[in-house]
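Missing here: one protein chain of the complex. Every other protein chain is in place.
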Amino acid sequence: MAIDLKTIKHISKLSRISLEDEKAQKLAGDLSSIFEFIEKLNELKTDDVEPLTSIAETTLKFRTDEVKNDNIREKILKNSPAENEDYFVVPKVIE
Amino acid sequence: MNKKNNEFIITKNNNNYEVIIGLEVHAQVTSNSKLFSSSSTKFGAEPNTQVSLVDAAFPGMLPVINQFCVKQAIKTGIGLKAKINNKSIFDRKNYFYADLPQGYQISQYKYPIVGEGTIILDMPYGQKEVGIERLHLEQDAGKSIHDMDPENTLVDLNRSGVALMEIVSKPDLSSPEEVNVYIKKLRSIMRYLGTCDGNMQEGSLRADVNVSVKKKGEKELGTRCEIKNVNSIKFMQMSIISEANRQVDLIEDGKIIDQETRLFDTKKNETRPMRSKEDAHDYRYFPDPDLLPLEITNDFIEQIKSEIPELPDEKKKRFIEKYKLSSYEATILVSDIEISKYFEEVIDKSDIKLATNWITGELFALLNDKNLEISESPISSKNLSKLINLIKDGTISGKIAKSVFEMMIDSDNDPELIVKEKNLKQESDPKELEKLIDKIINENFDKVKEYKSGKEKLFGFFVGQVMKVSGGKANPKLANEILKDKLSK
Partner (left out) sequence: MSELTSLTLTELVKNIKEKKISSSEITKAFIDRSEKSKKLNTYITEDFASAIEKAKKFDENPNFDLKLPGIPLAIKDLFCTNGIKTTAGSKILNNFIPTYESTVTQNIWDQGGILLGKLNCDEFAMGSSNETSYFGNVQNPINENLVPGGSSGGSSSALAANLTPITIGTDTGGSIRQPASFTGTVGLKPTYGSCSRYGIVAFASSLDQAGPMSKNVKDCSLLLEVISSYDTKDSTSIEYKRDKYSEELTNNIKDKIIGIPKEYRVEGMPDEIEKLWKKGIEYAKECGAKIVDISLPHTNYALPAYYIVAPAEASSNLARYDGVKYGFRTEGENLIDMYEKTRSEGFGNEVKRRIMIGTYVLSSGYYDAYYLKAQKVRRLIKNDFDEAYKKVDAILTPSTPSSAFKIGEKTNDPISMYLNDIFTVPVNLAGLPGISIPAGVDKNGYPLGLQIIGKAFEEQTILNIAYSMEEKINFNNNITDWWIK
């Protein structure tokens, strides 16, 4: 299946990765061949098959409603690129 | 706009339009820790002090589900008379935003924990059943603060990961008034259950409002728009009216309504499209591979059912039967769990009729005036009960009781003490009253003559005199009887 430039631009917007046209073009080519490869799956009839969503054969284990929180603000903010002791900082968002 | 009986109609160019409203309410679950992490959920903490590594989406961090939040959701489902699903799946809702550290929200898409249910609204024109589509659990996002820094947005992740119940109604609501009653009822049910405190100022309850219009009589539904994140009932109502009118205007102008997500501007009282949501409908939902399917056994559900307290609808029934209240009175007294508690405490030791009137009358007026919840009432149920008893046994008149009530506000004093200290006991001894009335009659001979000759209005004058002379303490009923009797002679 051919993936065109328009599709690449759309996906790159969704995944928040900017692409120059040249790179986008190459990517479109790569993805087209990959999708051709993937389309092999269409050979199989799977209407009555249950999808496998979790390989671990068990049910979700519960956690008790206890607060286990030392205030670790310093640790949390330590790696952030901006220099602010209380908040994460990002460029202004306009709603 | 016309309001005929139970209809909310918008009229333009002689065309009548009905409004179709659906609400998606986001209710914060009452719990100690978050849905998938052990951080505290307390409101009002210093920024980023209730954030764990999981909440901040550090590499390698994984979600682990809080059992209590699951119970709370099931409880709420039971309160909504809804189907509890034995198996449900958590899905990732993928989008980018500053207050969404994972780049996705863990929610439930195709298989929610709770299915269809109903809420009954007590409207002036009768009961209305509003359908519930579903209830599911999801993570709340953090907070973006746009107005603290001129060039930047600051992000506080305290709220990130707190458990939310999203309760989706069917599009059965048709007026701002119904929305008001719906939200209040939903809130009341959750407060009864203790699953959400419904505190809208703290953001515990918000709603996305879906609005569409259609010409009265037409079958086909109009295009709906979603107004996001409305955090008070008043704004919900205003936004509905504003949006419905906008849509009607567009239709009447022959234009098409775009299906879009909008925000309500509270200052301008109008809705406008959201800027950042162009690609937002492609959330690319898929089952979260870090979580397994949630399986709820029937035993688990039964166990929770046994923990459900009496809910508003049942309580209302019981109040009507047991206490012989009217439907209207019962509705008010069960509208909030704290009110019903207060009421039953008061009537435990005092007259039901009087209690009903005093609570719904004087007490509510006081609370409204001071903007207090009943749980913050300056007058305790114990003392109000005593006050009512003083009226019932004739110690004080209703009028005096009102003054005593005022005196109780500042310090919740025992009314019995107040009456004693201020010597407010009413005079109910007939002999004493007779003496007093005789004196008045004797001192106002000409007025008596005038009354007897037909000026019946003067009765009020004598009543006034009795009150004046007795310092307001004469038992009004008795005084009136004796007066009437003596003046007729």
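Lettered A and B in written order, each chain numbered from 1.
In this section, a residue touches a chain if its C-beta (ideal position, glycine included) is under 8 Å from a C-beta of that chain, and two chains touch if they have at least 3 such contacts.
Only a predicted model underlies this, so the values are computations on that prediction, with no experimental measurement involved.
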item	value
Chain not shown: contacting residue from B:F43, B:Y111 or B:F286	B:F286
Interface with the undisplayed chain - residues on chain A	3, 7-8, 11-12, 14-19, 27, 30-31, 33-35, 37-44, 46, 49-58, 60-61, 63, 72, 75-76, 78-81, 88, 90-94
Hidden partner chain, residues of chain B it touches	53, 56-65, 92, 94, 96, 98, 101-104, 153, 155, 281-282, 284-286, 289-292
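FYI, only the chains that are shown with their structure count from here on.
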item	value
Whole-Å gap between the CA centroids of chain A and chain B	40
Footprint of chain B on chain A - complex, ascending	13-14, 16, 53-54, 56, 58-69, 71-73, 75-77, 82, 84, 86-95
Residue numbers on chain B that touch chain A, as the complex places them	31-33, 38-40, 46-53, 56, 64-70, 89, 96, 98, 144-146, 149-157, 263, 274-276, 279, 282, 284, 287, 289, 291-295
